[in-house]
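Just one protein chain is left out here, and the rest sit where they should.
Order of writing sets the labels: A and B. Residues in every chain begin at 1.
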Amino acid sequence: MAKPLTLSAALGLIGYVLLPWFGVEYGIFERDWIDAGGLLSPEGASGLLQTPLAGRFYLLLPGAILMFLLGFARLGKPTAGQQRIALGVTLAGLLVTAAPGFLSRWTGLDLPALGVIREPLGYGAMAALASMFFCATTIWSKLGRGNRDAFVVGAIAFIVALIGIFVFYPLAHVLGSAFSPAGGRSGLESAWHTLTGSDLWSVSCWFGGRACGSAVNSLTLGIMTATSTTFLGLAFALLATRTRFPAKRLLRALAVLPVITPPFVVGLALILLFGRAGSVTQFFADLTGMDAGRWFYGIWGVWLGQTLAFTPIAFLVLVGVVEGVSPSLEEAAQTLRADLGATMRSISLPLFKPGIANAFLLGFIESLADFGNPLVLGGSHGVLSTDIYFAVVGAQADAGRAGVLALILLCMTLGAFHVQRQWLGKANYTTITGKGDSGAHAPLSRAHSFLVHAVTVPWLAFTVIIYVMIFYGSVVKLWGLDHSLTLQHYVSAFGVEWTERGLWWNGRAWDSFWTTISLSAIAAPITAAIGLLTAWLLIRQNFFGKATFEFATMLSFAVPGTVVGVSYILAFNAPPVELTGTGIILVLCFVFRNMPVGVRGGVAAMKQLDPSLDEASLTLGANSFQTLRVVILPLLRPAIVAAIAYSFIRAITSVSAVIFLVTADQNMATAYIIGLVESGEYGVAIAYSSVLILVMLVVVTGVQLLFGKRTLRRENRLGQAQGAIAPTPNQAISEAEHVPAR
Amino acid sequence: MRNSLLVSVAAISLLSAAGPAFADGRLSVLCGAEEPHCAALEAAFEAKTGIDVSMVRKSTGEILAQVRAEKDNPKVDVWWGGTGDPQLQAAEEGLLEPYTSPALPDLLGWAQNFASVANGQATGIYAGALGIGYNSELLAQKGVPAPQCWADLIKEDYRGEIQIADPNSSGTAYTALATLVQLFDDKEAFTYLVALDKNVNSYTKSGSAPIKAAARGETMIGISFMHDMVTQKQAGFPIEIVAPCEGTGYEIGGVSIIKGARNIDNAKLFVDFALSPEGQGAGAAAGMNQVPSNVNSVVPPEAPDITTIKLIDYDFATYGTAEYRTYLLGRFAEQVRVIE
Partner (left out) sequence: MSQLAKATSLANFGRVQFTDVVKNYGKIRAVNGTTLSIDPGQLVTLLGPSGCGKTTTLRMIAGLELPTAGRIEIGDTDVSNLPATYRNVAMVFQSYALFPHMSVLDNVSYGLRMTKVPKADAYVRAEQTLGLVGLEGYGSRLPSELSGGQQQRVAVARAVVLQPEVLLLDEPLSNLDAKLRRQVREEIRALQQRLQVTTIYVTHDQEEAMAVSDRIIVMEKGEVAQDGTPQDLYEHPRSRFIASFIGEANLVPCSIERAANGQCHAEVNGVHVAVPQTELRGEATLVIRPEATTLSEGDGAGAIPATVSSVAYLGDRVYYGLSSPLGQLFHIEHTSSVRHPKSSDVVIRFDAAKLRVVK
């Protein structure tokens, strides 16, 4: 007990003595801080030095509490009473350190003597708070009866605190702004006024009117996109697993492409094909003699753009399910006189139901949250995500309206979650086949095979054409007008010049490019770590409120990016937690946006690990942290690599949340590309995107080559080992799930 | 994990290498103009002063939202470019720092006037007149006459062929709205807009989008600033530019210092530079065609000649107020962009 407590308290104390207590402009890694006097200036002083330099006596308290904890840690065997006292003191310390700032923010009070001031907390305060937090969890873990490992308790509390601060706290601000009084109306009135507006709920476009409300548009589009992506995704999944389609590797590669394509780019290519002056539209106009119209702008264009972008997600979800259905079930059906078509209808498709529901839900949520396609292709067709954006940045900045719209969007996604749960009920046919489950999947019947090919092959060709066009657009002078080949867009974006002062990165894209790469690279491992830690807690630990915990960890996935962006601005633009304008807020945004992906990946991978491996390690004297580090993590390497790669990509390509959070110092590639698109510099925008695509491809394949090979061999070993010792993953899981019955 | 950390550390060190190595102080600028214009000005200022400028291009609406959100603790120093109207808004809200540049006496009358309307919190850097641009190929194809006046635009000939930005999101479109109200009167202007609505195929989000769509043949007519039209024409697109016969309004692009800027001295240097002939030349060099505000600046050869255009006496003082804006936008939403 003494060791983690000592360590935690000591680190907190170091932070208290050596790090600036309040926020420092530009951070301590820049010269500005040292020039201003560093720790010896009143603004930059550490917690300890705040008293002599700025007369802030109340800041002696956190130091005293940390010293107390250090002393307490040296007690050999504290009694339960002593521990309770220590816990109380630590909690009080947390409160006096964190509360005054919030008090000042919420009440507007200004009591400098008590620390109720509008100053952002800095590194020192954060270190002290984190230290006290972990001291509290450590002491608490020793107090109670039960399997309370200090590390497990600390980890659970840590995740809960993070989700509280970075998911719920910002969302609470959205809620608050939705009900804030505006324009002479009370909060509730103005929220009601927005909520019931015909600009949201009008369905007149169905009856020949000009336009529908944006909420109706969002819903319609969400259902259309979810349907089309699920249908196409299923067709591709069947193509990849149940046919002898020759280019399956190409299929997987093409599935990855849209995932790593920055937004807007596909939209531009679509305009060149289907816009009024687009080649396809012109071709049909010439053919039929009809007037080439602007049919593409609006719901059809957005639908096509979203279907292109999100079909791969449905494919990746469904291919797992289609492969996962136990072949012996299909074989059984065939021995019972069902032909191939009947087997598909009566056995396979019903077994795909959970996968189909998942794919549909994902498509729906992605469509609701999508921002790029409606912006480029939507014309006057407003959807909620763009409406929120313009409620914030429009001429009449209306945070209340933005809040209400965000709430509607959130309710829609949560509602979809709920409907999916209801529809699936307890149906879960995920038959993760172990080694024991041999047999071959039934091929498609001729009719089904024909249908699948008829759907997928043209779509595949279409996707290829789009990407060829995109690349072409980056090497021609002026897309759509002057098609002479040139590299000028690449030079303009990524030029490097050798001057007498050294290398000059004079390309316009370099700043945002390096910011994007470095912030994404910082966010990716953190995302993976938090995601996998959460997965480990969910799968391997039992604790009170686990179901709620699980829901909370998945919530940030249901919150559309635009809402996240707005909520982060609202929550973190003012003391005590002031993060706007820094790279940190972007990193945090990436981490908590993408964490659910890491959690899901980790859960899936961890379910494949026989829980007796953990137990063996525990009975051999390892504690839970050692077990996680030495046994679980090495075995989860493929999942870790995948989680890191995926969060890296998601961070680079995200736009809807980012657009609110970028600043001059921390500009992200996608936000920059929007600017290029807006000023009509399609060539540079596409060149920039092509480079990003290339970078992500290199990173993903590089990671695969570096870690993938070893991973595979280990995986094989694992498979062999488990195969040889009989409990297949399947058994291991069913055993794990049936523990309570024993 | 260790690897990625190394990578990110390496990336950060490269990042700091990406800026000029001779950094001498720093400056954070929000740029509301077109991206090449921003980049050209940034490069010119860095080269002259050695100050490390971080500049991000955002739409003027985004800039105003950010400046408002950060008013307690601003992270940016200077707001440069874009329609001047939101800067007047910010000035009205007290978000900007008054600064009288020594270059002020060298500025043209409209720029000085802009500064006085803004109570010295913003200064005019360039002007651009609102115009009608059409795609000559599409026009010929359809066999309709070229529009010459605002009044022409509501003719049946142009049904579904006109694009204009949404004044709720675009400063350009608000300028157009205010121009029409000043040209006609309230009632007439909105009657006109309701009629125009029948011909509008899309209210775009960004002010320059309509003329870009016209350039690429996605729409026949776009209402934008003329200097943006010139840029498209120079690129080789079949765009013809029309100064409406009734007269037209114009925008003044402004530069201002954010109240509470952390690098106030550098910010002043930047404003002085932005008002100097040298700074204003950067835009022309980047292919921008606005009319610069300094009498000594070289007017880009392709810039629309403001002296030959019938300009209205745009009342920035009235139409820049929050009260009038709310009134006009509210009316626009209720009467023009109605959704039953």
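The working rule: a residue touches a chain if its C-beta (ideal position, glycine included) is under 8 Å from a C-beta of that chain, and two chains touch if they have at least 3 such contacts.
The structure displayed is predicted, hence computed values, not measured ones.
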item: Touching partners, among the displayed chains, of the absent chain; value: A
item: Candidates A:535, A:631, A:651 or A:695 - the one touching the absent chain; value: A:631
item: Contact residue for the chain not shown (choose from A:617, A:654 or A:689); value: A:617
item: Residues from subunit A at the interface with the omitted partner, ascending; value: 145-147, 149, 610, 612-613, 615-624, 626, 630-631, 634-635, 714, 717-718, 720-722, 724-727, 732, 739-742
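The definition used in the following text is that only the chains that are shown with their structure count from here on.
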item: Chain centre separation in whole Å, for subunit B relative to subunit A (CA means); value: 35
item: Subunit B partner contacts - residues on subunit A that touch it in the complex; value: 25, 32, 118, 120, 198-199, 202, 204, 209-213, 271, 275-277, 293-294, 297, 375, 379-380, 386, 390, 392-397, 478, 480-482, 501-506, 508, 510-511, 514-515, 517-518, 521-522, 524-525, 529, 569, 573-575, 578, 580-581, 644, 659, 662-665, 667, 671-672, 675-676, 678-681
item: Residue ranges of subunit B touching subunit A (in the complex, touch as defined); value: 1, 4-5, 7-8, 11-12, 14-15, 17-22, 26, 28-30, 34-36, 39, 43, 54-59, 61-62, 64-66, 68-70, 72-73, 75-76, 86, 160, 166-171, 174, 201-203, 205-206, 208-209, 212, 215-219, 232, 235-237, 262, 325-326, 329, 333, 339-340
